[in-house]
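Quick one: the structure is below, and I'll ask about it shortly.
Of the protein chains in this complex, one is absent; all others appear in place.
Labels run A, B and C following the written order; every chain starts at residue 1.
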Amino acid sequence: MRERKLRVYVAGERVKDLYEHPNTRPVLNAIAKTYELALSPKHSAITTAKSHLTGETVSRFNHICFSTGDLVRRAELNALLSQRTGTCNYRCVGCDALTALYSITYEMDQRLGTDYHQRFLSFLKHVQAEDLACSGALTDPKGDRRKRPKEQADPDLYLHVVEKDDEGIVVRGCKVHQSGAFGVHEIIVLPGMALRPGEEEYAIAFAIPSDAEGLTFILQETAQDAERRAFGAERTGLPDYGVRTTCMLVFDDVFVPWERVFMCGEVEFTRELVMRFASMHRMSGAACKAGFGDVVIGAAYAIARYNGLEKAHYIRDRLTDMFYANEATRGLALAAAYKGRPTSSGAYVPDPVLANVAKLASVENFTRLLVAAADIAGGLVVTMPSEANLESPEVGEWVRKFLVGVPDVPVERRLRMFKFLQDWVAGPHLAGAIHGGGSPAAQRITLMALADWEAKERLAEELAGLGRKD
Amino acid sequence: MRERKLRVYVAGERVKDLYEHPNTRPVLNAIAKTYELALSPKHSAITTAKSHLTGETVSRFNHICFSTGDLVRRAELNALLSQRTGTCNYRCVGCDALTALYSITYEMDQRLGTDYHQRFLSFLKHVQAEDLACSGALTDPKGDRRKRPKEQADPDLYLHVVEKDDEGIVVRGCKVHQSGAFGVHEIIVLPGMALRPGEEEYAIAFAIPSDAEGLTFILQETAQDAERRAFGAERTGLPDYGVRTTCMLVFDDVFVPWERVFMCGEVEFTRELVMRFASMHRMSGAACKAGFGDVVIGAAYAIARYNGLEKAHYIRDRLTDMFYANEATRGLALAAAYKGRPTSSGAYVPDPVLANVAKLASVENFTRLLVAAADIAGGLVVTMPSEANLESPEVGEWVRKFLVGVPDVPVERRLRMFKFLQDWVAGPHLAGAIHGGGSPAAQRITLMALADWEAKERLAEELAGLGRKD
Amino acid sequence: MRERKLRVYVAGERVKDLYEHPNTRPVLNAIAKTYELALSPKHSAITTAKSHLTGETVSRFNHICFSTGDLVRRAELNALLSQRTGTCNYRCVGCDALTALYSITYEMDQRLGTDYHQRFLSFLKHVQAEDLACSGALTDPKGDRRKRPKEQADPDLYLHVVEKDDEGIVVRGCKVHQSGAFGVHEIIVLPGMALRPGEEEYAIAFAIPSDAEGLTFILQETAQDAERRAFGAERTGLPDYGVRTTCMLVFDDVFVPWERVFMCGEVEFTRELVMRFASMHRMSGAACKAGFGDVVIGAAYAIARYNGLEKAHYIRDRLTDMFYANEATRGLALAAAYKGRPTSSGAYVPDPVLANVAKLASVENFTRLLVAAADIAGGLVVTMPSEANLESPEVGEWVRKFLVGVPDVPVERRLRMFKFLQDWVAGPHLAGAIHGGGSPAAQRITLMALADWEAKERLAEELAGLGRKD
Partner (left out) sequence: MRERKLRVYVAGERVKDLYEHPNTRPVLNAIAKTYELALSPKHSAITTAKSHLTGETVSRFNHICFSTGDLVRRAELNALLSQRTGTCNYRCVGCDALTALYSITYEMDQRLGTDYHQRFLSFLKHVQAEDLACSGALTDPKGDRRKRPKEQADPDLYLHVVEKDDEGIVVRGCKVHQSGAFGVHEIIVLPGMALRPGEEEYAIAFAIPSDAEGLTFILQETAQDAERRAFGAERTGLPDYGVRTTCMLVFDDVFVPWERVFMCGEVEFTRELVMRFASMHRMSGAACKAGFGDVVIGAAYAIARYNGLEKAHYIRDRLTDMFYANEATRGLALAAAYKGRPTSSGAYVPDPVLANVAKLASVENFTRLLVAAADIAGGLVVTMPSEANLESPEVGEWVRKFLVGVPDVPVERRLRMFKFLQDWVAGPHLAGAIHGGGSPAAQRITLMALADWEAKERLAEELAGLGRKD
C-alpha cells in the first residue's frame, strides 16, 4: 500500500501520507489487524480458509462460502475482528460483494451466455493469490429520494457508464458511506438498488484498484475524527483503531477494463445481486455488532468493578440484560448462517429471512445494550475531564485525588475506560449500526416480501376448523 | 390408553371417560396428532428418527439427539406440532427429560459406579419399542418460596422418598404445571431444582406409568376450560385441540421399582440434570412459540383480509413486525440447536446460553406479536357475540347482516376466525409462554452465571490500551 | 330499570330477567356501584358535581366540565370506578358523548341558526334531574373497511336515517362494541367517523331510551362470559362485576322524536364532534387503565406476599416497573385534563395531543404491567385447578395441602387471588385496552395531524444557524 498515491481528502485538505495522518492511520491499523489475526494459530480456523479454486490457504475475507460451516465462520470472523479492533474491519463489505458476485455472474453466464463468471474467477484468483484487501461500494448519493436515477436533475447522482468501447467502460458518479475504501487494494462496486429496464447504464458491477486514475476519497468528519486529528490518538477512546471511518468515493470518469467488469446493463439481475449481498452483509453486520457488544459489556463491567458496584443487584441485572441482548444478536447472525442454502453456482448464501431479522434485531439489541452501558457507567462517561489534566502541575493531583474509584484501580485506568466507553455511548456507533447493511426500512420491506402470509393463513384456517386438512 | 383407569379430576368431579370429557379429550387429540404426523411421509424426516439403540424408526419424541442435526429437528418438531395443533403437544417435556437423563445417568455411573444408565437404557428401549408417549414432571408446589424443601412446614411440598427397600422406593408429594400428563403412557419425574447435601431424599428421578397406584391428576381450570365443558368444543376457538391443559399430579405414597429409578440421593448431580433439561426445554419451548406465532400471524392476516385491510400500510407494517418478531424467536431456537455440543455420553445438548436467550426472547417476541394481532383484528376479537346467535331465528339474521366484512367472506368464517384469535389474545397462552420452561428470573440467573465477564473486560482493556495483547 | 322490557340476547337466547342472568347482572352491579359511590361522602367530591344548569348536585357522569378541575375529576372518577369495580363503569362513553354534544350543538346553533343546543339542554336537565345512567354508541359495523358508508354492499352497515317527518326521524343500522348499553336508561348515539358531503344521512346524533321500540341488544361472548353463565359468578375472578361486557345494538327502524335529535345531516360538524368525543374518551380511558393497573399491581403484590417473595429483588424490581408504568398512564391522563381548554360554549375539552398520547401510552404501559403481573404470579395463574376442588371429599385435601404458600395465608385466599389475576393476564382486558377509545392507528393519525412539524423545523434551523432568529 505504501507506494500507492491515492487522492484522499480530509476537511478540504489532501492527505499527504495515509500512514501518518491521524484519520487514515487507524483504518490501516485495523486492516493490518486482519492480516495479523490471519497469521495467528489461535484464530486461523476462523480467519483463513482453503480456496476452492487453488486449495491454498487464503484469507477468509477473500473466500467464497461453500457450506454452512463457511457461513458460520464468516459470521464469527466479523465478531472476532470487532472484538479485537473495536471498529470496522473494512474488508467485510468487499467480502460480501465478492460472494454475491460469485453466484450472480455464474447465473448470468448460464442464462445469457456471457463470460462474467470467468472474468470474476480470474479476478478472485488474483485477489486470493496476492492476499489483497478488498472493500465494497454500493450506496449512491441518491439526491431526491422520490425519483429514479434517470429522473434526477443530475444523472450522476447514481454511478453510471458514460462510455464504452472495446477495452472497457468509463464510469461517473459517486458512492457514499464507504467504510475505509482508501485503505484497501481493491474496491468492488455494485449497484445500490434493483434497477428496471431503461436503467441499463446504472446496472454495473466491477472491481477497481484504490489508486485508479480518477478516484477521489473524501473522508467523513465526526467529532471523534476531529478530536483525533487535533489532539492525537492517545486522547481518544480507542487509540489504535478509532471509530469507523467512512468516505465518499468520487468516480471522475474512471476507466474499467472489461476483465474487471462483472455486470454491465443486465438490469434483470440487479435485484438478486443486491439481495444476496444484503443477506450476506446483514448476517455479517449483526455478527459484527455482537463483537462490539462484547467489548461494550466488558467496558461496563470494568467500570462497575472500578466503582465497587459489580455485585450490586441493579448493576448485575443491567449487565445480564446486556449479555442477553448481545447473545440474541449473535445467535440470530449464526442462525442465518446455519440455515444458509446453496445457489446454483454451489456458493452458499445465508437464509434471507434470518439475515434481515438479525440486522433489525441487532439495532434493537445494540440500542438496549448501549443505554444499559451508559446507565452502569454513571455520568462521568460524558462529564469526565480530559486525561491531559493528569499531567498538569496545577490540577493533576486534584483529578487524581477526586476521580478515584475503588482504591486499587489507578485513576488513569478508570479515566481511560470511561473515555473508551464514551466513544460507544456518545459516539457514532449506534447510528452506524442502524444504517450499516441498509436502513431498517429496507429490511422491513424485504421481510414483508419474504413472508408467506397465505401459508400461515391456511394453518390458522385449518385449526379454526375452516379449511382443508392436508 | 383406553383401558387405563386413571384418577383424573376436573372441578372436583372424577372424569369417567378421558375420551369423552370435554377437558381431557383435546389432550388426547393433540397426542394423537403426534402419532398421525409421525406416519406422514411429508413430515417423517422431522417427526421420526432412527434409534441409536436399535436402528429402528422411532418417534423423535423418544429419540436421543446425537448430532446438532438431531437438535435442529427436535426444535422443528415442536414448531411443526404447534402449527398443526395450536396447543401443547404434551410430549415435549417428556422428551427433554429423557435427553437430560440419558447423559446424566451415564455420568453418574462413570463417577459413582452405579448402574442408572443401564436401567435407563432398558426403559428407553421399552419406550421406543412400544412407541409410548411420555410426559415430564419437574415443578414442586414449593410452598413458602423463601425456604428450602426441608424447612417447609410440610416436607411433602417437594416430592420426596418416604420409604426405600430392596424392591424400590415409595415417593410422596406433588408436581404442578404438568402439561397433559393424564394423556400419556409414561411420566418422567425429575427434581425441580438444584439440591444440596442433606436434601438427598428429594434428589429423585424415575419413570412411572400414568395409571400407577396412588397417582391422582387434578386439572387446571381456565375460563376456556369452563367454556368448553359447558358449551362444547365447537364453541371454542380451537375446537379439536383446545388451549394447553395442565394438571397437578399428586403422588400419594407411590411405589417405584428400582429398575425405573434413575437417581436417588445424588444431590451433586441435580444442578446439572436440571440445567440440561432446561437447555433442551428452553430451546424447544422457543421453537414451540414460533409455531404458535405462525398461526397467530395467519389469523391476523386472515382477519385483515376479511376486513379488506390487508394492503393498508398500518396493517402491513404490523404484520411485518409480527413476522420479524416470530422469526427472531425461531432463529434463536435454531441457533441454540445448531450450536449444541456433545456430552461425555455422546448425547447432544443445546448451547445453554442461546437456549436461555431464546426462551427470554420468545416471551418478548410473543407479547409483541399478540399485541399486534389484537391491534390488527379490531375490537370484535373480544366483543364478538357467540356464534350460537347465528342459529337464532330472532337475531341470527342481524348478526349475519351486520358482522359481515368484505362481501365474499361468509360471516360464519369471520366469526370463527375472531373466536380462534380470541383464544390467543385473550387467553392463557401468553402467561403460559412466560412460565413454560421456567420463569424469566430463572433464565436471567442462568445467563448471569454463564457470562464470562472477565474475558469481556480483557477485550475492553486491550482496546483501551490498558492490557496485555494476546 | 326493573320495569323496562329490553330485548337482550345472549348466545341466541333472549334474557328473561336482566337482574338474574349471569351475564347481565354484573353490568347492573357495576352501574349500581356508580350510584353507591355517588352517595359516599368519602368520594362525593369526585363522584358528584354541581350542575351548571340548576346548581343541584348531580352525578359527575351527567355533568359537563367547565374547568380543568372538572376535567381532572372526570379522569379521577374513571380511575376510582376502575379501582372499585375492576371492570367498565358503563357510563363513561355516555358522559364523554354528552360533553362532546354540549359544545358542538352550541356551535351548530351559532353557525347555522339551529336549535340543537336548546334541545340538548332540555335533555341534559332531564338526565340530571332524574339521575339517569347514560351510555354512548359510536362504532358502526363498517363492513368492507376500504369503502365509505354509501359504497358498502349494504347501506345499513353504518347507522343512518331512513325516514324523516315532522315528529322525528327513523334510523336503521347497528352500533358495535357497546359497553353495557342494556344496563343504562339512555343511550347517546353519535356518528363513528368524520363524514363528507353526500353522506348526510349518516350524520346523526341523538338520545334514545334503552327500551325504545326496535332496539335489540346482542351480547358479546368471551370464555369468561361462558364460564360465568355455566358455573356461576363465584367461580370467576371478579364475582360481582365480571369482565367488561359489551354488546352489538341493532336499530331496526327506530323512531327518534326531534327533541332528542342533536345532529341530523350537518356533515361538516362530524369531524370535530368525533374529535372532541375522542379527546374526552381517550383521556378517561387512560385514567380507567390506571385504575385497573392499581388492582393488578395489588393482586401481583398479594400473590408475591402469599408466596413469601415480596422482598425478593427480582419481584421488587418488577413491582416497581408496574408502578412506574401505571403512574405514567395516570400522569398522562391527568396532564390531558390539566391542559384542557374551553370551547366557545364554555365547556372544557382535554388537550387533544395529550389525550391521544395518554391513550397510546396506556396500551404500552398496560401490556408491560400485565406481563410483569403474570411473571410475578408464577405459572399457577393459569395452571391452577378450580376452587371447586376444595369441596371435593376426594381431592379437596390435596389441593389444600399442596397449593399452600406461606403458612398464614389460607389456600382459598391464594386460589381466589390467582383466579382474580387470571382474568387480567389471561382475559379480554388487554385487547379491550388496545381498542377502547379507538384503535391505536386512530390515535397515530390524530397525532400526525396535530403536530406542527414546520414550527419544530424552524427551531432546529435557528439553532443550526440556518434561520431567522425571532
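Everything that follows uses one rule, which is that a contact is a pair of C-beta atoms (placed from the backbone, for glycine too) under 8 Å apart; a residue touches a chain by one contact, two chains touch by 3 or more.
As the structure is a computational prediction, the values presented were derived from the model and not from experiment.
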Looking at the full complex, which residue from A:72, A:218 or A:354 touches the chain that isn't shown here? A:218
Touching the left-out chain: which of C:131, C:317 or C:394? C:317
Hidden-chain contact residue, picked from the options C:334, C:374 or C:442: C:334
Touch rule applied to subunit A and the missing chain gives residues 9-14, 139, 141, 143-147, 153-154, 156-157, 173-174, 176-177, 216, 218-224, 226-227, 229-231, 235-236, 246-248, 250, 252, 307-309, 312, 314, 363, 367, 371, 374-375, 377-386, 388-392, 394-396, 398-399, 401-407, 422-423, 425-428, 430-432, 434-436, 439-441, 444
Suppose we count only contacts with the excluded chain; which residues of subunit C make the list? 42, 72, 83-86, 234, 237-241, 294-299, 301-302, 305, 310, 316-317, 319-320, 323-324, 327-328, 331-332, 334-336, 338-339, 353-354, 357-358, 360-361, 413, 416-417, 419-420, 444, 447-448, 451, 453-466, 470
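We adopt the following convention: only the chains that are shown with their structure count from here on.
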Taking shared residue numbers divided by all residue numbers at the interface, is the value for subunit A and subunit B over half (same) or under half (different)? same
Between subunit B and subunit C, what distance separates the C-alpha centroids? Give it in angstrom. 37
Whole-Å separation of chain centres (CA-atom averages), subunit A against subunit B: 39
Would you pick out the residues of subunit A that each touch at least 2 other chains? 317
